[in-house]
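In this view, the complex is presented without one of its protein chains, the others remaining in place.
Coming up: chain A.
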Amino acid sequence: MITDLHRIGIKFLTARGDDIPLTDFIPIFHAWIQEGKLEDVMIDVAEYSHVPAGPGTMLIAHEGNYAIDETGNRRGFVYYSKQEVSGDNLADRLAVVCRKNLAACKLLEAEDTFKDRLAFDFGRIEIFFNDRLNGPNSDETWQAFEPVLKSFMARLYPNTDFEARYETGDPRERFSVSVSLQDDAASAEDLLARL
């Protein structure tokens, strides 16, 4: 049942910055831990630059994992929850996960190291479920999730058209939906204000 889902992930693809070495993110994440920049209990940095199309450089937290991620050969910033997420329903929980991701993206874009070199396209979003029990990669999940997605997107981008694309593809892969906006995307700050 997707109503029981808590292992939710959101990825914002990069608008620029794909050429920045993954190892350049290591000191940034360490500094975030040092300075307590994020609301989660941040634990450590894990580095997988040696693995192609992998989870990249990760900031491991108790509540979930943050990463400059290259899964699917698409670089973006990802956050996925590994614990129960607050919220009465899936749309609320999705908003919590999204808010955490946006907060990290905003910080990253503001880092001096990446000034003018790194930006995220908040109009290109991937949403996925790390839970094959409650959210298998199937049309049924998509049918159940589509109204939730609409409700969530109405909050994130009110009065803006978007296109959601779900393809089962390899059924073993986790359930994943790509969302793209018809109009220009908002900034992380604006989106955070809406959540």
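Odds and ends about this structure:
Criterion: a residue touches a chain if its C-beta (ideal position, glycine included) is under 8 Å from a C-beta of that chain, and two chains touch if they have at least 3 such contacts; residues count from 1.
Here is the rule we go by: contacts and distances are computed from a predicted model.
One chain of the complex is hidden; its UniProt record names it "Sulfite reductase (Ferredoxin)", one of "NitT/TauT family transport system ATP-binding protein", "Heme exporter protein C", "Cytochrome bc1 complex cytochrome b subunit" or "Sulfite reductase (Ferredoxin)". Touch with the chain omitted from the figure is made, among A:Asp92, A:Glu111 or A:Asp131, by A:Asp131.
Chain A residues in contact with the hidden partner, per the touch definition given at the top, are 1, 4, 7, 23, 26-27, 30, 33-34, 41, 43-55, 58, 60, 62, 65, 71-72, 82-83, 130-134, 170, 172-174.
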